[in-house]
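What follows is chain A.
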Amino acid sequence: MSALATPALETQMLCKAFGALTVADDINFRLEQGARHALIGPNGAGKTTFVNMLTGALPSSSGRIFMNGEDITTMSQAARTQRGLGRTFQITSLFRSLPALDNVAMGIAEREGVALRMWKPASGYSAIRDEAMSHLEKMGLRDEALTVVRDLPYGKQRLIEIAIALGLKPKALLLDEPAAGVPSIESGRILDVLAELPKDIAILIIEHDMELVFRFAERITVLVQGAVLTEGAPDQIANDQRVRDVYLGEGGHD
Partner candidate 1 sequence: MMHSGGYARGSRIGVLEILPWLVAIAAFFLLPEYLSLGARILIFILFTLSLDLILGYAGIITLGHSVFLGLGAYTAGILSVKAGIHDPFLQLIAGAAIGAGFGAITGAVVLRTKDLTQLMLTLAIAAIMMEVGNKANWLTGGADGLPGVQVNPLFGVFEFDFIGKTGYVYCLVVLFIVWFFVRRMVYSPFGAMLTGIRENTARMHALGAPVYKRLLVVYTISAGIAGIAGVLLTQTTQSVGLNVLSFEIAGDVLVMLILGGVGRIYGAFVGPTVYLIAHDELAKQFPEYWSFGVGFLLLIVVFFARGGILGLIDKISARVRKS
Partner candidate 2 sequence: KIGVVNTFSGPQASFGEMIDRAFRLYIKLHADQLPPGVKIEIINRDDGGANPDKARQLAQELVVRDKVDILSGITFTPNAMAIAPIATQAKIPTVLVNAGTSVVVTRSPYYVRSSFTIYQHCVPLGTWAAKTLKKTFILVSDYAPGHDCQEAYTSSYTKAGGEIVGVIRAPVATADFAPFLQRVKDAKPDAMMVFLPAGRTATAMMKGFVDLGLKSSGIKLIGTGDIVPEEELPNIGDEAIGTITMFHYSAAGDRPANKAFVAAWRKEYGDKATPNFAAAASWDGMAMIFDAIKKQNGKLNPEKTVEIMKNFKTDQSPRGTISIDPETRDIVQNEYLRETRRVGGELVNVEIETASVAVKDPWQIMQKDKK
């Protein structure tokens, strides 16, 4: 894809500080259309904060954010989501006393704009139910669709997190450690699902599981103390001594 095309997401001089602590320091970042991009960096580097600013969950201190060329810096979270920005949470954030199915359907209803309808019963919207079911199936959660989320083991809750994001049919998808807490074989499933997504969806993934990152990403950005340390192709990053020093370490990983 041409680097000249309007990026799916772009930030210019994005800054964020919590009191004296700067967690985003003039970040200039481009998520190209259809990109498979990874954001890595030490704990506390500001990755989650960056995602939160992109989605509007946190206001930025200064700088600007564009989505498909449109300035969304001051837009509400809801408005950004409606424009096709989806995310998952690093720390699971679900409707814990609702069945898995409703967790997914809720987002689809928002996407379809039916959430304000007050007359027809929700269960009568079979298109929404079926779609929610299909997303759960993709994550291997068919049998759990009617189980209340609270009673599921942690690993499965992580998968619902992804199913919800899929339900939003986002144009740009931000995944914050989607595989944390998911056993290795299941994380393989996550990769498969992501691989099946239409190519024009731009995906940004945050992960500490390097195996997953290197298998998935075509491009990697390294964030250290709120600033971009470097950006490049996976092999380039893997061999960058600075990245090894601050993040990867010398040991191997499985």
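The criterion applied here is as follows: a residue touches a chain if its C-beta (ideal position, glycine included) is under 8 Å from a C-beta of that chain, and two chains touch if they have at least 3 such contacts; residues count from 1.
The candidate set was assembled so that all candidates are chains of the complex that A comes from, given by their letters.
This is a predicted model, so every value here is computed, not measured.
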{"item": "Touch assignment for chain A within the complex, options 1 or 2", "value": "1"}
{"item": "Touching residues on chain A, where the partner in the complex is candidate 1", "value": "55, 57, 76-82, 87, 89, 93-99, 101-102, 105-107, 109-111, 114-125, 128-129, 132, 145-146, 164, 168"}
